[in-house]
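With one protein chain held back, the other chains of the complex are shown just where they sit.
Labels run A and B following the written order; every chain starts at residue 1.
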Amino acid sequence: MTDAALCAQIAPPRIGERLADALLSGRGIWPAVPAIIVLMVVAVVPFAILLSLGFSDIEISRGDIVSQTFSLTHLTNALTDPLYWITFQRSLNLALTTTALCVLFGYPVAYLFLVGGKWTKRLILILTIAPLLTSGIVRTYAWLVILGGRGVVNQTLMGMGLIDQPLRIMNTHWAVLIGMVQIHLPVMILPLIAVMSRNDSQIMEAAENLGASRLGTLRTVILPLSVPGIGTGAALVFTLSYTTFVVPQLLGGGNYLNAATMIYEQVVFSLEWSKGSVSSLLLMVSCLIVLVCIALATNHFTRWTKGREA
Amino acid sequence: MKVLRKTSLGDALGIGLILAVAIFSLLLLVAPSIIVVIISFDTRAFVSFPPEGFTLKWYSEVFKQGELVEAMLNSLQVGITVTILCIVLGVPTALACVRGRFRGTTALSVFVLVPHMVPGIVLGVAVLFAGALVGVSPSIWLQSISITVFILAVMVRTVQSRLMRLDAALDEAAANLRATSFQSLRTVTFPLLMPAILAGAVFTFVEGFDNLSVAIFTHGFRDRPLPVELLSLVQFTSSPLVAAVSGVQIVLAIVALILVSMSIGLDKVNE
Partner (left out) sequence: MMHGPTGPSTKVVSTAPVLSIGAVSKSFGSVRVLEDCSLEIAEGEIVTLLGPSGCGKTTLLRCIAGFWDADGGSISIDGQEVAPVPVNRRPVGVVFQSYALFPHMTVAQNVGYALRMSGAPKLKADETVASALATVSLTGFEDRYPAQLSGGQQQRVAIARVLVMEPRVLLLDEPFNALDAKLRGSMQVELRQLIKTLGLTSIFVTHDQEEALTMSDRIAVMRAGRIEQVASPDEIFDRPATAYVADFIGVSNFWDAEAQGGQVALPDGKTIETDLSGPVRVMARPHNLRLAPPGDGSWTGKVTFHRNVGPLIEYHVESSVGGAIRVAAMRQERARPIADRAEVSITVIDPANCAVYSGE
């Protein structure tokens, strides 16, 4: 290699190349700009508009807003309306019960995943991920088939001679609850599995070597270590079951009003924009409050994850 | 030690109870879908159990119903649009979040997550109202872009977690070996990200195809997507037709499951 060739090799780059690199290399914020713009236009601005609609009186003529003035009437109306209180309370009860039952039924599956062999683990993964890839309506429809008047449960019970009239399960609180738990169970199991497979398997062996029974190991070692997974799972299950629309609509028979179905009716059938906005905002805020509580509780039980000074 | 200590009865019972609940839960997860598939082959015109015969007529019926076929095609279009938009918007965003050298990379990754944390129906209502204010009425396109915004976080997170696990030295090696930043992105980073992009594509496609919470407010009145069509069908029909549609969807889910397990592996879904 000659000196001239070497100089050419280590010459500074051309401006154009530098520019293309700066835009495409991912060191700057540029690659994210399209996504940021879309999120601004389709999420942030709509939320701002939702907020403004909830706090104003509007006059609509032929689909256009003629006037808009600031007002708290819709909020105070909602907060003093007993129907709101009953509906939100029902949603909250349903979601909290669902969350608790999902922990109760999901945790043993995660434990089985922890102690099970390779094929058990694989089977559990398939059975929990497959429902997530299946339509919620399809999964809810299955419960119509099972719990309906001529459904699996009634046919079985009648066939065994335990009852002679079909039980009315559909369109009750129980039908909704069963459907909710089954549909949200995978969302609970996955974070639990994630947090459990992160733990060192030798910790369990250490506990047993130190004389703990299997139940004792579960209670004193595995359970405390999996609290973060319970927290994540509970937050996800709560958000989904608190705001779900499909299950109450289908298994509740159209007259089981929860917050989500109420918003649907206000927005789509009665076209009450301000009411719909206020309900949506209340749903979001109340959901957030519960999520903060879950996060605080999780934090309290996982103080050991904090730094040394704690 | 171990040999000397006998397992106590209480311990065995407790563990047995836990494992029994686990098996019950696993059955609970899978049984309803199996029952639906069985029902879909029933010869009777109403839903009952156990079935009294075997026929494929409900499946052929599905593809004879103009509205259902149209709804499926609409959902297919939404699914594909959402997937493409999520790849185009999400992959560069994940790159900026992980590789970015600007202040606010953390803020950016949180910002992308926010629409996903908001309940779907709230996002749907907000987009519907905002659109109405500026004169954009619900349509298949409004539906697609809204679901994109809702599910973008999943694509970003999937790609992000893979990107964070890539050896940073690979990129430096490429640079040392004469590659420009763009060349290194094209020849090293992208090929290694492909499994994550594929897995993200499966999840975003399924969301685009099946989403109801956002779609119910934003879909066009003439282009009803499958979930909306199904919702009314389930409420007002009692034939095994819906079971057959469900059967088709379950097959799609199995295909999706296989794709995910081949791309990133099922145990990575959590990240």
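By our rule, a contact is a pair of C-beta atoms (placed from the backbone, for glycine too) under 8 Å apart; a residue touches a chain by one contact, two chains touch by 3 or more.
Quantities reported herein were computed from a predicted structural model and do not represent experimental measurements.
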Which of B:19, B:37, B:114 or B:175 contacts the chain that the document leaves out: B:175
Chain not shown: contacting residue from B:188, B:201 or B:230: B:188
Residues belonging to chain B that touch the chain removed from view: 167, 169-170, 172-180, 183, 187-188, 191-192
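As a working rule, only the chains that are shown with their structure count from here on.
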Whole-Å gap separating chain A and chain B, where each centre is the average of the chain's CA atoms: 13
Of chain A, residues touching chain B in the complex: 17, 20-21, 24-32, 34-36, 38-39, 42-43, 45-47, 49-50, 53, 63, 65, 104-106, 108-109, 111-112, 121-131, 133-146, 148, 150-152, 155, 182, 185-186, 189-191, 193-194, 197, 209, 211, 213-216, 218, 239, 242-246, 249-250, 254, 260, 263-264, 267-268, 273, 276-277, 280, 283-284, 287
In the complex, chain B residues that touch chain A: 1, 5, 7-8, 10-11, 14-15, 18-19, 21-26, 28-30, 32-33, 35-36, 39, 46-50, 85, 88-90, 92-93, 95-97, 99-102, 104, 108, 111-112, 114-115, 117-123, 125-133, 145-146, 148-149, 152, 156, 180-182, 185, 202-203, 206, 209-210, 212-213, 216-217, 226-227, 230-231, 234-235, 242-243, 245-246, 249-250, 253-254, 256-257, 260, 266-267, 269-271
